[in-house]
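Excluded from the complex is one protein chain; the other protein chains are retained at their positions.
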Amino acid sequence: MSLKHDSKLMPPSSLTDNSRDPLPAPPRTSIWLGIVSFAAVIAAQTYAILTSPAEGDMGHLQKIMYVHVPAAWMTFLSFFVVLVFSMLYLWRRRENDDLLAASAAEVGATFNGLTLLLGMIWGRPAWGVWWVWDARLTSTLVLFLIFVGYLSLRAFVDDAQQRARWSAAVGAIGALNVPIVYMSVKWWRTLHQPQSSPETLDPAYTMGLRLNAIALLLVMIYFIRKRYEIARLERAVEHAAEAAAMGAR
Amino acid sequence: MPASNLSFIVAAYSVTWVVLLGYLFRLVRKSARARAEYERAVQKRIGGTQL
Partner (left out) sequence: MAWRDDWRRVRAIVRKDVTTELRAKAGFNSVASLGVTILILLGLALGPDAEALRNAAVGAVWLAMLFSGVLAFNRSFQVELEGGALEPLLLYPGPRWTIFAGKLLGNMMFLTLMVVIVAAVGIVLFGVRIPDDWPKLLGVFALGIIGMVVLGTFYASMASRSRAREVLLPLLLFPMLVPVLLAATTASKAILGADLMHEAGAWIKLLAAYDLVFLIATFIAFEHVIEA
């Protein structure tokens, strides 16, 4: 990840005592990444809608898959990022790792919420009800609660170091539970009845799905970088305030 | 039946764009505010006594 050093924001070195500088200037997220990623989503969705054939009695309903499935994949991917950077933070105690984990958690929670909404919108015409306690919807809901718990913890802890350490521990342990939750809900549902939705995907749909997944991945990367930039900026302001408070004594 | 499914397909894609654009705008606004605060903090440091 390239950190563009914005020289306009750094004061001339002759005027500052570098040993008490706030964190180095937070990275700027490329606006092009944002434009390209959103354009890619539009393109991928257009392609998928126009090229996927109608299927059986559900008609074009499976087109929802092109937004629902990638959203679910991005949810899990974000969780993985939270796990990796939580463990990295616990290992080398670098604040930026904690900030990146937190950014990935917020973005992940957003994709998680979207996955749930789309799952319900797909489910209503497919199963006749707004909610079924099926394996995927239910475990996605539980995961959402784990994300919410992580974010709430951060909101309720004021000390920055403690917040970082605790979030990292909670994030890592929460991520550890993801496969277990998924597995147990799946067992819970399928021991007495088969899966409600088919697992196999007709090759006619895979290209569209892959394109949408890649496009949404770009959006996710952009979101995480943007959120990370905000986190770094806010933290730098906090550091400056702390340094000023210490200097004033 | 496929005809009524159309409203759900439209709903799905609308919800997707509302969420994506909504979160995008939230991030853009937050980053503008954060960057303004940051620049203000840096200006204060330059203006402060650092001799």
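Observations on the structure shown:
As written, the chain order gives the labels A and B, with residue 1 at the start of each chain.
By our rule, contacts are C-beta pairs under 8 Å (C-beta built on N, C-alpha and C of every residue); 3 or more make two chains touch, one makes a residue touch a chain.
A quick note: this is a predicted structure, and the numbers were derived from the prediction, not measured.
Looking at the complete complex, one finds that the omitted chain is in touch with A. Only one residue from A:84, A:126, A:169 or A:217 touches the chain missing from this view: A:169. When the missing chain is restored to the complex, the residue among A:181, A:209 or A:233 that touches it is A:181. One chain is missing from the display, and on chain A it is touched by residues 90, 142-143, 145-146, 148-149, 152-153, 156-158, 165-166, 168-170, 172-174, 176-177, 180-181, 183-185, 187-188, 191.
The rule is simple: only the chains that are shown with their structure count from here on.
Centroid to centroid, with C-alpha atoms defining each point, chain A and chain B lie 14 Å apart.
Chain B contributes residues 1-6, 8-9, 11-13, 15-16, 19-20, 23-24, 27-28, 30-31, 34-35, 37-39, 41-42, 44-46, 48, 50 to its touches with chain A in the complex. Within the complex formed with chain B, the chain A residues making contact are 9-11, 15-17, 22, 26, 29, 34, 38, 41, 45, 54, 57-61, 63-64, 67-68, 71, 107, 110, 113-114, 117-118, 121-122, 124-125, 219, 223, 226-227, 229-230, 233-234, 236-237, 240-241, 244, 247.
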